[in-house]
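Here's the structure we're looking at; comments come further down.
Left out: one protein chain. Kept in place: all the others.
For clarity, chains are labelled A and B in written order, and residue numbers in each chain start from 1.
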Amino acid sequence: MIRSFLWDTLLRAQRIIMLLTICITTAAVFLEVIMRYFFKAPLVGIEELAAYVAFWLYFIGGSYGSYERSHISADLSQLIFKNEVNYAKAHFLSSLISALAILYILPWAYEYVKWGFEMNEQSRSTFLGDSFSVVYFQASILVGLLLMCFYFFVESCQWFKAAFIDREVPQHMLSPREEIDSWIG
Amino acid sequence: AAVNWKWVHYQPVDSMADNLSKSMIKEIEEKSDGQIKFSLFPAGQLGDWMEMSEQMMRGAIQIGILPVSPAYNKALQIRVLPYSVMNWNEAKKAFSGENPFLFEILAKEMDKIGLKALGVVAEGFGGAGFAKVPDFDVVDPDGDKRGLKIRVPSGNQAFESLAKELGFIPASVPWGEIYIALQTGLVDCQIGGQPYNTYSSFLDITKMWVQLNTHFQHSFVYMNKKAWESLSPELQQIVQETTRKYADTSYALAEAEDKKFMEEMEKAGIKIVAPTDEQLEKIASKIRKNTWPIMEEVIGKEIMDNVLTELSALK
Partner (left out) sequence: MDWIIAGSLLIFACLIFSGVPIPFGFLVSIIFLTITKGIDPGFLLPVGFTSLNSVTLLSMPFFIALGYVVTGGSIARRLLDLANAIAGRIPGGLGIVACVTSAVFGAISGAAASSVIAIGTIMIPEMEKHGYPRGYSAAIISASAVLSTLIPPSITMIMYAFVTSQSVAACFLSTLVPGLLLTVMFSAVNVYLVKTRMPTVQVLPRISLGEKFTLIREKTKPAIGGIILPVIILGGIYGGVMTPTEAAAVAVVYSLFLSFFVYREIPLNKALLFLRSSVTATGTMMLMTFFAAILSRIYAMEQVPQMVSTMLLSLTENKYLLLLLINIFLVFVGMIVDALSGILLVTPLLYPVILKMGIHPIHFAAMIGVNLGMGMLTPPMAGILYMGAKTGKVTVDKMLKPIMIFILTCYVPVIVLTTYWEPLSLFLPRAMGLIR
């Protein structure tokens, strides 16, 4: 109960961020074009700001891809392992490797964000007359990696169960997760 | 023990910065008797200049000839303070010689973020390249510019304000798209570099070059402070003296380059406009009045006052 509530809330939060970031970035660039042509008053720097906001789009979207199992891969295991259980073993291993690799660099990401806070790194561009701290955008890397690590770990547990305990693979795990029929779900 | 350091710059191979780098590297390697060795990464192989500047702070790169990134210390924006020094004579006095006050102010600010300034490499004076020759005066800051759009380095406050004060509409265009933006008319002009920049990147697309002397374009020879402190006093002296020696030759070289590339542009059929001192003074006083207060907020009053006092003593 609680577990599924937390799980759903997490996914919903991600979906909201994904929708917000794509809307904000599109609107920002669209607005710049409108301001330049119709008001002759360009908002210099708004596109650069949008490129910073896009980091949340990239990393929350990327981690959602881990949840959906839709990461770009060159997986040949489906061709090699005709046997379901072997297939599950291979996937257990690959998701575990991904989880561990991310786990290994989590301290890097933590140090990076910490440095950003301490040094108060400023943006390369200005918006409305001022530069801004970029650590709020760098933080997306830490958050994204944390989420990815979590999803890969959950997935490796599922494959472990399929490969070594149940000895059969549930149909739904053979393809990427089905997209839900609503933007929020 | 011998160290092997990464030396970077962002100019093309065989450019002035490249040749200076090679000379400095050769002499330091010889004089240090092999205790310091360098691998040279030219032409921004390890990132754009801002990134390499930040990597130098972190110590991933040890030394190089680059502009200094203001990302960790906004006061370093003095670098692009428009119309601070107006000509070669002033630039030379402010950055080298007996009272190099701008060098010292910047070196002090660089020290705060873990960078050791060794010298200044002059690059030239900034101007503007136009894709068409307008049939009106572009130099008069109060004249009507008929909505001409000017590409400024993205989100750079000093240039954005400068463009507006000159009467143009500033526009953001990513570096890779400038050529096409000029060709298609998305923008009419680009500003921010010295003649060499326009000659090497936008020659075919430029019809008019206006030497506005917007700012003194320069790089620092500088290095990671920890790497500097790891050197013995003797080695520090070798590095300091060698880099300073070659850096000081850059003023004459850069002045000659500005002249040479303006001549080359003229040969290629580009109209060259060199505003008179009075015209430049008119622009400068408008910029100082309207852009400098904005820059003062970024740079800080104390430093700005210091710069102003020294500058007026210079004239």
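Here is the rule we go by: contacts are C-beta pairs under 8 Å (C-beta built on N, C-alpha and C of every residue); 3 or more make two chains touch, one makes a residue touch a chain.
Keep in mind that this is a model prediction, so the values were computed, not measured.
Annotation: of B:Gly97, B:Gly143 or B:Gly185, B:Gly185 touches the absent chain (contact as defined above). Touch with the hidden chain on the side of subunit A covers residues 15, 18-19, 21-23, 25-26, 29-30, 32-33, 37, 47-48, 50-52, 54-55, 57-65, 68, 70-77, 79, 90-91, 93-94, 97-98, 101-102, 104-105, 108-109, 111-112, 115, 124, 138, 141, 144, 148, 179, 181-183. Although one chain is not displayed, its contacts with subunit B can still be listed: residues 6, 39, 41, 45-48, 50-51, 54-55, 58-60, 154, 172-177, 179-181, 183-186, 203-205.
Here is the rule we go by: only the chains that are shown with their structure count from here on.
One finds 38 Å separating the Cα centroids of subunit A and subunit B. By the touch criterion stated above, subunit B contacts subunit A in their complex at residues 50, 70-72, 74, 113, 147, 152, 154-157, 160, 169-172, 294, 298.
Residue ranges on subunit A touching subunit B, taken from their complex, read 32, 36, 40, 42, 44-45, 47-49, 119-127, 129-131, 134.
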